[in-house]
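Every protein chain but one is kept in place in this view of the complex.
Labels run A, B and C following the written order; every chain starts at residue 1.
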């Protein structure tokens, strides 16, 4: 069962609420004798960390990760690796409004319907703060994958603004505050998001994640297909509403001729001449880049009042003041990378188990 | 682990190859004392069954399902339900070409890379024939869900042709050979697909599945979210390349104002005034219709020769003659419905387990 | 979840009732390119098959196993292997008595309490007939383990009669109808069991299973310990009530000095000078023989009337006539071997996954 765990052989379990004492995770099944230190995990957390530019929430937390177990003298021991981040910025705030009212687009209503109780402070368990542990786990997953595999992503759309794929430059991703691989688009994003932010509004985003260097053969059909696991992993990210592999939804518009990734020999090896498949056929990696795209909805917390109801069944309005990301899609980039890395690490071990 | 199983409490394991003696499944965890007979499963299989119109493959198999266990005197006993369909149309065919050549878009290359061996007859395990067992399991899942929940789907796009949502009529779905909910679009599909078929080509499709009557509260965050499980289930369907929940990929284009599903009271109950969320918030059902859309790529087997390589590393071409669906999206409709039903049945039991 | 499945990477799911159309299993995760045929599975089934001597039930079924999937041209393909045995001896019998009465020692009462319904024909799902599929799966597991690992067992106790460990001779096991490794004890068993059988009574038994050649390092602490998995596997066998690893229950009587398996070097390798541990320390194999013992209770179906109640709450008596094993412990020997093989095969793959 997997309420709060994912993966099978590289298995991650997370815990913690936005405003509880700590958030954390347990990573089970990690191979032994792998170098690992907090210093290797922290940089990924710093990428996701809020408050780094005016384009993300101003919640200020160092998000310092601590390894509690599973590492001895700088090496993994094969026992569960537990990581923890203490919550330091639990601003003493007045929660009376969100305690009573269901914020549209948030999980307030559904958590209440499911559990009959909810930790309303900062969204509790449903807060995107949980994704910090995905990023931490993803850093460990990258170590499992090794240097021959690169996982990286970028923001390809922000509301009505989209990148030009011709301009794609991986180096550009870390030069702008949006993880945008297109320098021109990044400029547009800046102007556009300033407007959105000033208006107290928010906007959705689209993220594309690539994994290069994945050998052909990973994935476990029929119900452990690599693409199915990736799709589930991406949609499990807060606010994600759609996911695409390769051609994605556009595949519906293609013909058999235009969709076929033809093959030729190159240097004695079979190569594909296109990648409509997104690097996956029959649920198994082809050896090409794995390409996954996902869309996240706009932040639900906005300044404009929205109609809602309260826990007592009264009609009311709600407007959210305070620190919120105008585009959560930005910080979803490192999260998407992390999920890709975790799914691949799991399948690396699964493949090794069955096929040696 | 779940190479060939899915679901946790309503758990389905499938087996079988396209041209082996039989395909089958084992459904574990089904509640006892539920009426169940082969006659209740067969109609769903008949919907998926090939050879029913000129728009699907002409492989002729009765696909008669047999219950091998788990049912006694017309009732489920709580023990595993095994269903089997014997393969009768194993046309003695010359497989020498696909034995040697990797068909672009098919899983030939990846199965070979993963396992070092493949049953090339009709695609073996990677054949869409496996989806018959999903449909059979889905029929059982519908019984678990009961009469208050309705799961139904339709074909919303075929290549360049799309339905007009204004015309949506559930009754229309079973009046045309495409499961299309728009009578006008169905007419267009007919003309369009005739051309495609005559040209020996194929085309992709988009399927939308709705579940009505699902109570608020189903879904198990963070890693058993209802939408994440649905996304994984849909992408696990052969040829699926993209999946959307509610607004889907379009969510990236929205603002916080346009995305919010506002709430009001109606007859003393909270209701939503729109359904951008597709009936799921925070991974938990809201009580609204659950709306999932997925895209399938065009059938990879086409008459036009495509460049490929063979198992010995020679460059070559391949063109596929013979019986193939010009648009596999059509038969993906009952499959998508079945996956929705299975995921919901699983979550019904998961919710009952934790929350009583 | 695992109502009817066991193992994680070598995963077995069984289905079927004693008097339904068939029993079967699905084995998932089996490595590809392994030779496998029905002829390699059948001999193990023949060992377990009833009606081979006067000391087992006279139910006569050929128990012919059929491979339905996962094998192509004599080799495993990495896809699920489904095995099936059709039930041929469904003697049209009068079940009216056991339909109404709860047989002491049987699962009649508990299945009824759990499910509210039960297939009373021959015990339905709770029948030891299900163990045929364990034996079939065990035959496949042996192939996964390879020739360097030997799994074999023997009957070490029958009621008040016990073997003399000094006489242990593996060759003897297949020379007597009891799988007894002590020729002298086998003679005693013969006389003893004849009496039991003629009296319409039954008697318990103790089985010891050894695995030789298992390398050090298999097992996945803390909750996938090799001994814990073996204990669960053995107790899951019908009628099993106790299980021991190495010294077993006797370990409670030892001191630290007598319990220690001391170590020396031999031919440059560390060796143990005793095996109180039964080949497992900390849940991980030591490289010594793995030794597991389990006890099965006497067959509950006996000629002597026993007090019971019926489904309507009336007090009554029941005596069971007809074909029953006077000592089910005999046929539990091949079943115990099979479970050992399956658990080891699973852990071979689990170890390979994590540790390479």
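Just a few scattered comments:
The rule we apply is simple: a residue touches a chain if its C-beta (ideal position, glycine included) is under 8 Å from a C-beta of that chain, and two chains touch if they have at least 3 such contacts.
Predicted model, so just to flag it, every value in this text is computed and none were measured.
From the options A:9, A:45 or A:296, the residue with contact to the chain not on display is A:9. Among C:83, C:135, C:247 or C:290, the one in contact with the hidden chain is C:247. Taking the whole complex into account, chain C touches the unshown chain at residues 1-6, 8, 14, 102, 104-107, 109-111, 113-116, 125-126, 130, 157-160, 196, 201-206, 216-225, 227-236, 239-257, 259-265, 268, 270, 273, 276-278, 280-287, 293, 295-302, 304, 306-309, 313-315, 329, 350-351, 354-355.
Those residues of chain B that touch the chain absent from the view are 1, 8-9, 29-32, 78-79, 221, 349-350, 352-356. In the full complex, chain A touches the omitted chain through residues 1, 3-5, 8-9, 11, 13-17, 20-24, 26, 28-29, 32-33, 66, 68-70, 72, 75, 77-82, 114-119, 124-125.
The rule we apply is simple: only the chains that are shown with their structure count from here on.
Chain centres here are C-alpha means, and the one lying farthest from chain B is C. A separation of 26 Å divides the Cα centre of chain A from that of chain B.
Note on chain placement: the centre of chain B and the centre of chain C lie 39 Å apart, centres being C-alpha means.
Separating the CA-averaged centres of chain A and chain C is a span of 46 Å.
Within chain B, contacts with two or more other chains are made by residues 1, 3-5, 8, 14, 114-116, 125.
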